[in-house]
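Handing you a structure now.
With one protein chain withheld, the remaining protein chains of the complex are depicted in position.
Order as written gives the chain letters A, B and C; numbering starts at 1 within each chain.
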Amino acid sequence: MYSFKNDYSELAHPRILELLNKYAIEQNSGYGHDEHTKRAIEYIKRHFTKDVDVHLLIGGTSTNKIVISHALRPYEAVISVETGHINVHETGAIEATGHKILTTPGRDGKITSEEIIKVYQEHNDEHMVKPKMVYISNSTEIGTIYTKKELTEISQTCKELGLYLFLDGARIGVALTAEGNDLTLDDIANLTDAFYIGGTKNGALIGEAVIISNDALKPFFRYSIKTNGGLLAKGYLTGIQFEALFSDDLFFQLAQHANNCATTLKDGLKELGIEFLNESPTNLQFVILDNKVIEPLRKKYNFEVWEKRLDQTVIRLVTSWATNPNEVKNFLTDLQQLLNQ
Amino acid sequence: MYSFKNDYSELAHPRILELLNKYAIEQNSGYGHDEHTKRAIEYIKRHFTKDVDVHLLIGGTSTNKIVISHALRPYEAVISVETGHINVHETGAIEATGHKILTTPGRDGKITSEEIIKVYQEHNDEHMVKPKMVYISNSTEIGTIYTKKELTEISQTCKELGLYLFLDGARIGVALTAEGNDLTLDDIANLTDAFYIGGTKNGALIGEAVIISNDALKPFFRYSIKTNGGLLAKGYLTGIQFEALFSDDLFFQLAQHANNCATTLKDGLKELGIEFLNESPTNLQFVILDNKVIEPLRKKYNFEVWEKRLDQTVIRLVTSWATNPNEVKNFLTDLQQLLNQ
Amino acid sequence: MYSFKNDYSELAHPRILELLNKYAIEQNSGYGHDEHTKRAIEYIKRHFTKDVDVHLLIGGTSTNKIVISHALRPYEAVISVETGHINVHETGAIEATGHKILTTPGRDGKITSEEIIKVYQEHNDEHMVKPKMVYISNSTEIGTIYTKKELTEISQTCKELGLYLFLDGARIGVALTAEGNDLTLDDIANLTDAFYIGGTKNGALIGEAVIISNDALKPFFRYSIKTNGGLLAKGYLTGIQFEALFSDDLFFQLAQHANNCATTLKDGLKELGIEFLNESPTNLQFVILDNKVIEPLRKKYNFEVWEKRLDQTVIRLVTSWATNPNEVKNFLTDLQQLLNQ
Partner (left out) sequence: MYSFKNDYSELAHPRILELLNKYAIEQNSGYGHDEHTKRAIEYIKRHFTKDVDVHLLIGGTSTNKIVISHALRPYEAVISVETGHINVHETGAIEATGHKILTTPGRDGKITSEEIIKVYQEHNDEHMVKPKMVYISNSTEIGTIYTKKELTEISQTCKELGLYLFLDGARIGVALTAEGNDLTLDDIANLTDAFYIGGTKNGALIGEAVIISNDALKPFFRYSIKTNGGLLAKGYLTGIQFEALFSDDLFFQLAQHANNCATTLKDGLKELGIEFLNESPTNLQFVILDNKVIEPLRKKYNFEVWEKRLDQTVIRLVTSWATNPNEVKNFLTDLQQLLNQ
């Protein structure tokens, strides 16, 4: 039984565990005031030309909650595509901090400048929330990525309208190493007000690194972390992990591996004549299969059912830093056999 | 330089790291739906006669926030001693969920039934919040512990007044293995509505196990975890750790070690004629020293200054599962030398 | 200059002012513990066969906020049509209490059972909010009303799914006196868990009467009023007003007048060949006019522009308990002249 269910099925990359073992009984200061966190932040900062603030947080929902509640006043709202993680899959975590999410359909999982402008213009008096932030994900919930042109346009729109731009980078690794990507971490820091580099879905046990480039959002951010229950006593746990991921280019290598496996998978599926829900250049592939092959496939592979149709089922296949390329091949072989039956 | 600053200075006990290494690339289901979490919960449940719900959470503040906001209606409040962690050291995390904390002085860091009744009776109409929960810690912020008699009395008072009793067990390990303790985990489950078993301060990387014994608090608790940003994608990270801590009595051994070191320290200090702020049977010792020894001591040891007086300084010395007994002896020797100068 | 802009342009009906004058210097107990409030509640209760709780509140947004935050747990959400007042025109007041609003398009401003079921079924695990309440308005934001059959079906759906049904009755007066209505106040109490009778838009200075028929929502409601800043020191101010409105059938007379004026207006417009955005049997009429007549009309009449089209403008005309029937006739005459030019 092999799982293509998600990109957080395996604990952590060996290099991370190695470091954890190495520092197992070393004494460290608490709450991120340790040398590992300091070093990790230095490593991460090397990617940026701007003077950014870096904070190591625990997980995606927690990070979104902290950044958004830190940035907004009580009557302000965040704009997101309808499929945005904060809108659908966070059990109202953002609303629990008091803020409305204004949604717009998006295109290929991505928001457009036109949509932002439309939502902004519709909210023009004190009887409606005041839009103040745009939330996007890269890669998106359906595996697509923003081009530099697209992100630049959105960024300019946000600046003109006085909106913060916040990028959820839970899967930023696969976005930045995808075919067709022309963005760098530095570009993203320059084009957004805050974003995060997701560790959990790219080889870490836990951990997301928030990058704040807008000076207005920097002060007292650690207070917001603590108020939201996101300040780890053993901050060096995330420190050591990001030290491992960013002392060299391990972070990108891991993401590249996930993408490579996805490409192998995608190419193989296309050869089999399989159709896709959309064109995704990253580690999430939405595959349309005849219903009859689903149950047999399930006996050997784990995956998520995305959508049920009359005769077909859309399944989501996810590769990761830990995906065994042989299992991708096995999957293709097994599927071919099932299709031929 | 050796640190007696806190009980979360070292990453994790070797047995925990060993298991993490062992399962490094094993594939697991996300969000706590894995075999390790299942097993850890089974191990933990063996300690209880009641049918309790067990959830593995991330950290103390997050856990307090989740339990309290899950239990209370918007107009309800939680009663705590003034020194309670939720009242002082959580950056308003509880108020951020909308709830007032009603405080009372306490005695030796502990709340009394009389205090609970007094606060309850003072809040008797709709112009004031409605007290609905009592929050206590065992051990307390100043290292003291509740006896079975004390906890039973508080429990009965809470039942009579219709108040939930919630016990913060961030340091429950040292409480239950302290000299003078007559409580068990099972007693605590029977006497409270919810409590938690702290892993972070007793050998785990991260992790607190919430035990819910009141049926009214059980439904939809995972929703509250998620809404508060506390649901880990890699839930098996806490699963594996509590598996290690509770497959045998490792959890208690680690706490016993912390207490043993504290006893050695306390006894040694008493021999030196040192006075204490209070009598603590656990791993937090509040020691009153002449100002002149503080700076020299600081050159070799890390510790927290608790209170500055005219000629004296109260420092907090903390031992843990990882404390090296030799360093306790070194500390005593060094202090003796400084006192003799 | 005459205003058809809204139904809260005039202070209060003479009978209400008369009573206020009468009791101007009478001494009353505060916070609703007075004889007028008691009497008003008795008068209102006569309309119900069920044992309901009645509370007199200040205004619509405040009432929606109080009822919804009182009923829901932190992870629970309320379902509304997209055009719902809580979703669009309350500046995030509901989200400010921590709750997500789940929206669905609706039909003629009304929600359907199918929509409720769909939203409910889509939210099936702890990664998404838990739908727990359905919010509807009668009459709706576009003037339409629910029939007894429609409301019964929705009510049954809610019961089956374990959802509260809450009806915003800011304009319940015109709904219950509209042509085609077959609902009574008693029906509504029987079919919903809570609703309110709007005074502000039907002749009162301020005031909405909340009717709670579900026993689960009754306890501690006054606490929720106070926590949300909705408990008036001079509660007898709303008491006296609802005494005036419900000692006889004044409340319904006022609403009937608004509807009569609307009917006159509608009939007159139809004779002029004017088209409507929708068929509204109540005091809100959405009228499609050629752009050329808008500016001339504005010189003599106040109204709200609802939608701008290429050659046409949709305007909203509102009648009320205070509308002067002569002004309706004047409006029709003036419009006819403009159309003929």
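A few points about this structure:
The working rule: a residue touches a chain if its C-beta (ideal position, glycine included) is under 8 Å from a C-beta of that chain, and two chains touch if they have at least 3 such contacts.
The structure presented is a predicted model; accordingly, all values stated were derived computationally and were not measured.
Screening C:I41, C:A93, C:I111 or C:V328 against the full complex identifies C:A93 as the residue touching the chain left out.
One of B:L17, B:A40 or B:A96 touches the chain omitted from the figure, and that residue is B:A96. Among A:I79, A:A189 or A:L231, only A:L231 touches the chain left out of the display.
Contact with the undisplayed chain is limited, among C:I58, C:L151 or C:L284, to C:I58.
Seen across the whole complex, the unshown chain contacts chain C at 2-3, 5-6, 8-12, 14, 17, 20-21, 23-30, 58-66, 90-93, 96-97, 200-201, 205-206, 223, 226-234, 236-237, 240, 302, 322. Touching the omitted chain from chain A are residues 31, 69-70, 73-75, 97-98, 126-127, 129-130, 220, 222-227, 231. Considering the complete assembly, chain B touches the hidden chain via residues 74-75, 77, 88-92, 95-101, 126-129.
We adopt the following convention: only the chains that are shown with their structure count from here on.
The mean-CA centres of chain B and chain C are about 51 angstrom from one another, to the nearest whole unit. Rounded to whole angstrom, the centroid-to-centroid distance between chain A and chain B, based on C-alpha atoms, equals 33 Å. Mean C-alpha positions place chain A and chain C at a centre distance of 43 Å. Of all residues in chain B, those that touch two or more other chains are 97, 223, 226-227, 231.
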